[in-house]
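The excerpt is restricted to a subset of chains, each kept in its original location.
As written, the chain order gives the labels A and B, with residue 1 at the start of each chain.
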């Protein structure tokens, strides 16, 4: 398989500051050869996918609805889950590590589910303080940290 | 339909203090004629269902696995989702209001998903502070508050 899979999660509403961060995360994921996995819709999901495509990376979008055409324009491989919010579980299961960019209740739900499943989560500009989540100060640091958490899962205590 | 549906969520690990609270919540839900909806397994789920059955209430358990026989002994109507953690979305969608009793990452994930879907959540002994969640000091207050949040959803600002 291509990869590793870097899950990028965050709000579906556009926000200039968060979108800039997400674009930078997407670029860095692609530069390192990672596959971007996200929810396939707007806001952080669009921005991260745009960044990944600028650097020639691959993007996968797990959609809440039943039409692959609903994916944003930067998704190479949309998946039509037709499960609504429950599709977040598929994003978390599929990703090797997750990067949260801002985010409200939906993102919080994904972060908590990831931690419940034993997946590592890096947060950029988090809205909530959740024990077990690693904080990063910049997109580059977030991606770098995410890769470390994949490569040495047993050595790093989160 | 029977109801309303009161979702009770919390850890699957047994904890004497939380279990006592969950039993009391289950009893009070049944006394008021509510149907208890939960994840169908151990810990808070077993305790709440036991309480509901003591008072002659009905209990529904949305299981993560594929065998209805895996439900705890106090579940009248087990549902075999075979979706793992994603079954939390079904609990949240099915319930009219949720009561969280303690709880770790899995419960946090359900609370956040509920808030994302616009459902009200009452917390007893919460592990995390999440804006939008109503706190209760006792099982009786939690159930009373939950019923108020169903009956006057538009009037009460959470």
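The rule is simple: contacts are C-beta pairs under 8 Å (C-beta built on N, C-alpha and C of every residue); 3 or more make two chains touch, one makes a residue touch a chain.
What you see is a predicted model; the values in this text were computed from it and never measured.
A single sequence accounts for all chains of the complex, and while 2 copies are shown, the assembly in the file contains 4.
In the analysis below, only the chains that are shown with their structure count from here on.
Averaged C-alpha coordinates give centres for chain A and chain B that are 29 Å from one another. Note for the complex: chain B touches chain A at residues 83-86, 88-90, 93, 104-106, 108-110, 112-113, 115-117, 128, 130, 132.
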